[in-house]
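With one protein chain withheld, the remaining protein chains of the complex are depicted in position.
Residue numbering begins at 1 within each chain, and the chains themselves are lettered A and B in the order written.
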Amino acid sequence: MQTLIFRTATPFLTCLMLMFSVFVLLRGHNEPGGGFTGGLIAASAFAIHGIAFGVPAVRRALYFHPMAIAGFGLFASAVAGLPSLLFGMPFLTGLWSAPSLFGMSVDLSTVMVFDIGVYLVVVGSFTSIALALEDREHD
Amino acid sequence: MEAVFAILVGLFFAASIYLMLSRHIIRILLGVVLFGNAVNLLIFTNGRIMREVPPIIAEGLDVPAGAVANPLPQALILTAIVISFSFFAFLLVLAYRAYQEIGTDDTDGMRVAEPADDGLPPMGY
Partner (left out) sequence: MIAGPIAAADWLVIAPVLLPIVAGAVLLMIRHNVRWHALLALVVLAAMAGTNGLLLRMVLDKGPVSMTMGSWLPPFGISFTVDALGAAFSLTASIVALVCCAYSVRDVDATGRRYGFYPFLMLMMAGVSGAFLTGDMFNLYVWFEVFLISSFGLLILGSEKAQIDGATKYAILNLVGTTLFLIATGYLYGTFGTLNMADLATKAGQIGEAAPLMTLATLYLLAFSMKAAAFPLNFWLPASYHTPPVITGALFGGLLTKVGIYALLRTLVMIFAAERLVLAGVIGWVAVATMLIGALGALAQSDIRRIAGFLVISGVGIMLAGIALGSSGGLSGAIFYALHSMLALSALYLLGGLMRQRGGSFSLHRLSGLYGASPILAGLAFIVSLAVAGLPPGSGLWPKVMLVRAALDVGAWQIAAAILLSGFLATIALGRVFILAFWRVEVSGDQTTTAGALSALGCTALVVLVLAMLAMGIAPEPFIRIATTAASGLLDASAYVHAVFPAGIGS
């Protein structure tokens, strides 16, 4: 896809989609949204970037291998269940705290860590599938 | 309403099994996809279809006020969709590789792992 319009618009689109994916991820806190949908949006952002500028450009921009990102997400999700061990609660019990930062109450929780892990798993695995399929188009 | 969906599920199953009985990998794969979707629809129907509000508990309450839709089938289906999607991606790549390596998508011709002329083990020294 070498059209000028597409190549000019893609960086903006990618940025917007990545920002939107983080918004959807955090919105999942207590409204529709969450790690899975957010991750899909981010993965499609990378896929579009790959269509416009080629797979090597995306791999360079990501820096980490997509599967390593997925691995980190899996790690984060699994570890997010562990803090409840200290409180004598079953695995994956959500623990919450709401510290006040700059005059705003910010809800932090292990559930959020889990959701970010899901986000990264989805981003990593779906990006690697998409990039593998895009790579194949050129052979 | 469930009856209509049950018939639809039956049609899905019939079509998918017809496709899976084919000798060609690509049709089998299309059958597998249809099979997965038939199951999703089946779970959805099994969760009972109703026109209730989403199961979101209003502020200040411990239980939802009034009847709400059953959220569990959707969670099950979402899991099943993700799994069947990733399986399908894998199977497509695998079938493509098999076509490249073996040169056929006819399952009758795929005898690399089990050659037809394998022969019996030696009967003596």
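Descriptive notes on the structure:
Throughout what follows, a residue touches a chain if its C-beta (ideal position, glycine included) is under 8 Å from a C-beta of that chain, and two chains touch if they have at least 3 such contacts.
Predicted model only: the values in this text are computed from it and were never measured.
Residue-wise, the contact with the chain that is not shown comes from A:Thr93, picked out of A:Ser44, A:Thr93 or A:Ser109. Seen from chain A, the chain kept out of the figure touches residues 65, 67-68, 70-75, 78-79, 81, 84-85, 87-94. Counting the whole complex, the residues of chain B in touch with the unshown chain are 20, 25, 28-29, 32, 35-36, 39, 42-43, 45-48, 72-73, 76, 79-80, 83-84, 86-87, 90-91, 94-95, 97-98, 101-102, 110-114, 118-122, 125.
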